[in-house]
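With one protein chain removed, the remaining protein chains of the complex are shown where they sit.
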Amino acid sequence: VPEVVLGEGKTADQIVAIVRELVAAGDDVLVTRLDDAAARAVLAEIPGLQHHPIARVATFEARPIVAEAIEPVAIVTAGTSDVPVAEEAFQTLRMIGIPATRVFDVGVAGIHRVFGELDVLTKAPAVMVVAGLEGALPSVVGGLVAVPVIAVPTSVGYGASFGGIAPLLTMLNSCAAGVSVVNIDNGFGAGYLAAVINRLALSERPD
Amino acid sequence: VPEVVLGEGKTADQIVAIVRELVAAGDDVLVTRLDDAAARAVLAEIPGLQHHPIARVATFEARPIVAEAIEPVAIVTAGTSDVPVAEEAFQTLRMIGIPATRVFDVGVAGIHRVFGELDVLTKAPAVMVVAGLEGALPSVVGGLVAVPVIAVPTSVGYGASFGGIAPLLTMLNSCAAGVSVVNIDNGFGAGYLAAVINRLALSERPD
Amino acid sequence: VPEVVLGEGKTADQIVAIVRELVAAGDDVLVTRLDDAAARAVLAEIPGLQHHPIARVATFEARPIVAEAIEPVAIVTAGTSDVPVAEEAFQTLRMIGIPATRVFDVGVAGIHRVFGELDVLTKAPAVMVVAGLEGALPSVVGGLVAVPVIAVPTSVGYGASFGGIAPLLTMLNSCAAGVSVVNIDNGFGAGYLAAVINRLALSERPD
Amino acid sequence: VPEVVLGEGKTADQIVAIVRELVAAGDDVLVTRLDDAAARAVLAEIPGLQHHPIARVATFEARPIVAEAIEPVAIVTAGTSDVPVAEEAFQTLRMIGIPATRVFDVGVAGIHRVFGELDVLTKAPAVMVVAGLEGALPSVVGGLVAVPVIAVPTSVGYGASFGGIAPLLTMLNSCAAGVSVVNIDNGFGAGYLAAVINRLALSERPD
Amino acid sequence: VPEVVLGEGKTADQIVAIVRELVAAGDDVLVTRLDDAAARAVLAEIPGLQHHPIARVATFEARPIVAEAIEPVAIVTAGTSDVPVAEEAFQTLRMIGIPATRVFDVGVAGIHRVFGELDVLTKAPAVMVVAGLEGALPSVVGGLVAVPVIAVPTSVGYGASFGGIAPLLTMLNSCAAGVSVVNIDNGFGAGYLAAVINRLALSERPD
Amino acid sequence: VPEVVLGEGKTADQIVAIVRELVAAGDDVLVTRLDDAAARAVLAEIPGLQHHPIARVATFEARPIVAEAIEPVAIVTAGTSDVPVAEEAFQTLRMIGIPATRVFDVGVAGIHRVFGELDVLTKAPAVMVVAGLEGALPSVVGGLVAVPVIAVPTSVGYGASFGGIAPLLTMLNSCAAGVSVVNIDNGFGAGYLAAVINRLALSERPD
Amino acid sequence: VPEVVLGEGKTADQIVAIVRELVAAGDDVLVTRLDDAAARAVLAEIPGLQHHPIARVATFEARPIVAEAIEPVAIVTAGTSDVPVAEEAFQTLRMIGIPATRVFDVGVAGIHRVFGELDVLTKAPAVMVVAGLEGALPSVVGGLVAVPVIAVPTSVGYGASFGGIAPLLTMLNSCAAGVSVVNIDNGFGAGYLAAVINRLALSERPD
Partner (left out) sequence: VPEVVLGEGKTADQIVAIVRELVAAGDDVLVTRLDDAAARAVLAEIPGLQHHPIARVATFEARPIVAEAIEPVAIVTAGTSDVPVAEEAFQTLRMIGIPATRVFDVGVAGIHRVFGELDVLTKAPAVMVVAGLEGALPSVVGGLVAVPVIAVPTSVGYGASFGGIAPLLTMLNSCAAGVSVVNIDNGFGAGYLAAVINRLALSERPD
């Protein structure tokens, strides 16, 4: 598991100091919620750091991380505006060595798009569903698969979405069993949880 | 259109007095939100009044109301606990002469049930969707039909459903176009609106 | 019905790419929630795109859209600050070919102004009422007309309007029947719904 | 001004003890928020106490209170369920000697009813407007009169009225000037304020 | 009473156009919520317009407004940050010809300061109390005077003041009778109401 | 310090079993939030247990608790309905051996009553202020004393007091320094904290 | 997996009818949220049904369910009032054949109690943490184990716990990674999710 540095609320100088120390110690590093200005400053100082601008993260691999040879986690988004949160989860999983598949832009207003991805969803050991607006997608997906569904509300929307309260409540009240919820926009937390669930499967495997 | 008496917050005596006067005037009457005790008291006093206990309404038809010969409105519920609100809407439509079809218990956790009713839904001139818990069903239905969808949040649920706030917000943020929302548990309002929409269709029809 | 592109949350480059593809495919296009900077960038790239700055939308007509020869929908606003939302609805209706009439600045504090427009309101097949502050206007209009009233709360106001919560609650609790509500500032949704209601009237018309 | 005893949250014994002492001291007394059981117990103990069950108050007049010879305050309600709060205000005014006129059941869904009472409203030195549901009536009345409008939200309603939050916010955001607001269901407070405003007029009058 | 133009949400050009027309018609004009940039632009175009930067208003007097020869309204503030709202009220009263006295910075944490102003407060025909933070001052003042108290919550504060919700609730729940409340930061509304109350006193005065 | 048993949410049988065991072990015991029915059942089973019905607590003293010979803590209430919470605090202090003085019914609407108690308040090593409705009293007291003020909001009130939210926010935003807040109706917590503060003073005292 | 019947909101007759049918079909059955009165009525009608009153569930095993031979899930509660929700989860797991261990009454105010159970917690394939009041326990447990933590807020508490909102927010904001949240009081959902996570581990195991 990489060392994780929350970029938000830290100056570029503070991030550089922390990351430099971790890199020197031979750790893998994941910096999250890193805005573009901070990213530029940090990348200029730390050789080998990689920037993933859509996910707003930077990563450092002490040695190349190879994904486990298992079925990938499915990362589902309702709309394109939910992608940054999904990508934060994707990078988190990648840094832990858990493979993931992107299933983007399959919101419930066009329910046939979800069905076109049923094969991917039912094979996955866990499904993460990232959605803003009304946040209905995890309930639909939860009714279609038999594995843990990690619901991630996003702050995408306006008016009565109240910065993500609407999809958060939707997901907490999901009528589908097997669904649990993380904080609004918490892509890292969802990715980490998906990894923990998969590690469990791996560790349970008798040699 | 019948005269409507809101039973909630009135004593049985007050309801009897109002209904008696309306009946004497030759009006059709719809009493809503009538609990069982009040219903018994009122029925004992007003001959010809009919009680619909699940809908919690009583109705009086000055002369038998005959439904228009048009495609029925579809009244969809997510779960069985949403039925009382749906039935209030059904009785409202019936008293205005608009036919309606019940499509009950097709919540999103078993999305195939909605698809089994697609034929009914796409033929209807308007679809009402009644749902508590997370209230995701109107978004799914709204993506499947091309007619007005009237979303009715219900207070069915517990915990973070907050007496219907969760499905209310879900419906207001629906990603499907053509959806509008009425107050929590407002079966009468939804039925009346569906009737108004259909009356419009009727009245626009050139002879 | 045009293809709709939500401008908010997309870069000018992303909007240009999407619109270019739709135009090439021969579609009518409606871009909503387009701020001035993005509008300039997009207009410079897509010939034939029209900007409607008050409505914050851009439109492309593959061939000129001609309005249906029916009574226009009435779009009512309480105050001048509600006009942008009303104009978003107007452009949405125009792109679908449904005529609309503007009845602006007739808030309840000067109730006589509403009465001066009664003739327009009662002839319309549907009335949309756009209001911020206390949002009382849809209740008044709902008591005056017999057609569907689409209430649109706006974020206009300050203090205890809480970004549109006050008029949203007002409209959900409307004592007038026939009123339903869409999300705060959702001019597009209200316009689309008005069009769906009117299309219904049109399609019901026997040949 | 009478001595005021808030009945709510006190036992019948406590109320009897307090009222007995005040009566012995020669005071006028107003007991508010007195439920029926407590009222029976208190009336049995205090001779001369009068019960006003709809207003949920009891009153004692040390000597008969005679109303001032001035234009009466107008007490307006939107619906019949708002009457108990209005009657609490009426009794408060009566005990201070300020005359009041009831203008009940003139909610905005039937706006013509308000206009039928314009003569009464414009003559009143102050207008109190009591309304639940969406609480739109004070804005309409505020646009019609030139005197102080005291808006009283009530907990009448269901669903998204949230026990009176909806009309409270409506009234605080009123677009009509000259409107101020008291607590939900606070008939006493509104009555007292109306009396204070009128006393001011009286006391300013040069002899 | 002057014509009132709400500056917020309007461009300088729009304000200039409206004010120019009113001035040409011979009206007194009060422009509220006018930020510094807009003020500079508007003042450059309208000769005779006066800017009151702390109150964020501009005023035009068709002919000099002379205050009535009556006791001044008391305008009380808890802290210096509440002064802009108080000054908006002061200018509103001034433009209607009602005299007012400033009693600033007498918050409850130093309760002796209120007592030092008792003489002014008890003589005033109405008292306006402007307070943010916990908003306790109107309750204290309401217990000291026998005239109408207009409570104005302000958005001054941080954390759990929630933009003025804390003082708003405090004021609505005031244990002192004779207190009513206007919207958060609504200096104009409070000033107008104070004027209406005083006009009432004036008009009741027999000649 | 006594063993504390929260009575709320436990059956009489459960309380009896727990208290019996504690008494057998020689402990002092404080049972809080004990309703009358449970109290009767528990007292019938545990000899020596004392019931304090207004405080809704029962106490058992293994040997008589003697109060420390120090200045008593002042327990202040705004109104009589706040007394049960104040008494819960009083009993908590008594069981720890800290003396306390009751200063009841000195709400801010009659501010002179607080001043009549200044002598008691300024001598106390800590002041607890218990208030519902608008909860303004701790701010006033906080401005008068130089010792820690423990503010206890109560659920006393109606309408916009929202079960104690109004006084809770008032107290959190107090403009007086030296004030901190405990949960709504938490008399035990306030009493315990006052005791901890006083024990500190005692333990700091060099022998 | 058993058939699940939500008892809440259904009459005893309705529950009997549904359960009878499921039993006849040879299914395992779990009835949740079954109050004592309904339980008595249902048990009288369905032979072989077992009542678990603390968990408020009834169960029917078509044939005896044998737990998998795997490490048990740990079910942790903060206080004794959280036990009913924990027991609902326990029975859910038992009916699916997943073993579970109870680790009750180890709230953070006595943090040493959690440490006394570290051995059990770190061996478990998943840990469920059930807590009301401030809901801090999942964060502490999440920092101690490397497996998925399912956080269940309960409505246990008073005042500012707002029926479970306080622990819900606490858990959503948990600073410990690997934590996800279900609805307030949702013992069934948490149990089902724990089972799904464990089934995953089982099914991943190569034969």
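Each chain gets a letter, A, B, C, D, E, F and G, in the order it is written, and its residues are counted from 1.
Definition applied: contacts are C-beta pairs under 8 Å (C-beta built on N, C-alpha and C of every residue); 3 or more make two chains touch, one makes a residue touch a chain.
Not measured: the values here are computed from a predicted model.
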### Query
Looking at F:Pro72, F:Pro148 or F:Gly187, which residue reaches the missing chain?
F:Pro148
### Task
Give the residue, chosen from G:Gln14, G:Thr80, G:Thr101 or G:Asn173, that touches the chain omitted from the document.
G:Asn173
### Query
Given the full complex, what residues of chain E touch the hidden partner chain?
80-81, 156, 158-161
### Task
Kindly note down the residues of chain A that lie in touch with the hidden chain.
8-10, 153, 155, 163-165, 168, 183-186
### Message
Suppose we count only contacts with the excluded chain; which residues of chain F make the list?
### Response
4, 70, 125-126, 146-148, 150, 168, 172-173, 177-184, 188-189, 192-193, 196-197, 199-202, 204-206
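In this text, only the chains that are shown with their structure count from here on.
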### Message
Using the stated contact rule, I'd like to know whether E-F or D-F comes out ahead in C-beta pair count.
### Response
E-F
### Message
Roughly how far is chain B from chain C, centre to centre by C-alpha average, rounded to an integer in Å?
### Response
27
## Note on the structure
Chain-centre distance (mean CA atoms) for chain A and chain F, in whole Å, is 48
#### Entry: Between chain C and chain E, centroid-to-centroid distance (C-alpha), Å
36
### Message
If a residue has to touch 2 or more other chains to count, which residues of chain D qualify?
### Response
159-161, 165, 168, 172-173, 177, 183-184
